[in-house]
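Of the protein chains in this complex, one is absent; all others appear in place.
And now, chain A:
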Amino acid sequence: MSTVEAPPRAPVAARRPRRIRLTDRARHERNLGWMLAGPAFIAMVAVTGYPILNAIWLSLFDYRLTDPGDREFIGLGNYATILGDGLFWQQFGVTALITVVTVAVELVLGFALAMVMHRALYLRTALRTAILVPYGIITVVSAYAWAYAFSNTYGFVNGLFGLGDFDWFGGTWSALFTVCVAEIWKTTPFMSLLLLAGLAQIPDDYLEAAKVDGAKAWQRVRRVILPNMKAAIMVALLFRTLDAFRIFDSVFIMTAGAQGTETLSFLAYRQTISRVMVGLGSAVSVILAILVVLIAVLFVKVFKTDLSQQRGER
């Protein structure tokens, strides 16, 4: 890839200090770039930009879809309602808890699986495929599978652990546990895939040198593998945190939000889709989007996550 990217890069860098006229070739390539990327860029703006702006606009209204005549501009009133409601903060807490627990467990499990995939000597392809299968399953389907597994009437989990007719979905903590299990099972492969990419970039020489110096397996992991994988780990954490924070499907299928398991996406769903309070629901969505952006900023600026690493540019 780098050979393709190199030509346009040089003139752009050169242009910065002094406004040098572009060469014909550079201009031509830049035009070609716009022609190739332009349609996709316009389509992206149309399908993502417009709804985002529309949601921000709608969030300033008291607007019920079944009562369009009563639409009223209330400024930031919806935001005040949301931030002043204990339910929002409770669901923020639930969302944060699910995010932290699932991402932490996924990181550990994902790392172990990445090591297995990296080191496997036999059946490498079969192993990698097997590990990736859960990620290929639609979230709703996996949520149903786990909901049935934990069901106290036809599930196998209670039978397996001798729990009688314990109702997993009847209590907040047990219900959250099932949701986390479903999420972890489903997305650990994604985490391990990202980590595997980082693992593959560590030159074998480093490990051999460490071995020669007498480093034990654990020392090699701590002193050689992990430091060299930091960028990959941060990128994997960033991607998964952003994803986990928007969790909806598993909660919707497994508990329908009962027992205090509702997340922020669920709050947006209930106001927008169930209550058709489009203004209030849009405000929840905007807040959710801002939180997601904040998480991204936190990772990129504070933890110095280098996204270019993921694109293989280094």
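Observations, loosely collected:
Here, a contact is a pair of C-beta atoms (placed from the backbone, for glycine too) under 8 Å apart; a residue touches a chain by one contact, two chains touch by 3 or more; residues count from 1.
FYI, contacts and distances are computed from a predicted model.
The chain not displayed here is annotated in its UniProt record as "Multiple sugar transport system substrate-binding protein", chosen from "Fluoride-specific ion channel FluC", "cytochrome-c oxidase", "Histidine kinase/HSP90-like ATPase domain-containing protein" or "Multiple sugar transport system substrate-binding protein". Within the set A:T23, A:N54, A:T129 or A:S274, the residue that contacts the chain not displayed is A:S274.
Contact with the undisplayed chain is limited, among A:L65, A:M115, A:A149 or A:V221, to A:L65. Across A:G93, A:G170 or A:P227, the single residue that touches the chain missing here is A:G170.
Residue positions on chain A in contact with the hidden chain: 62, 64-68, 70, 78, 81-82, 85, 87-88, 152-153, 164-167, 169-170, 255-259, 267, 270-271, 273-277, 280, 284, in rising order.
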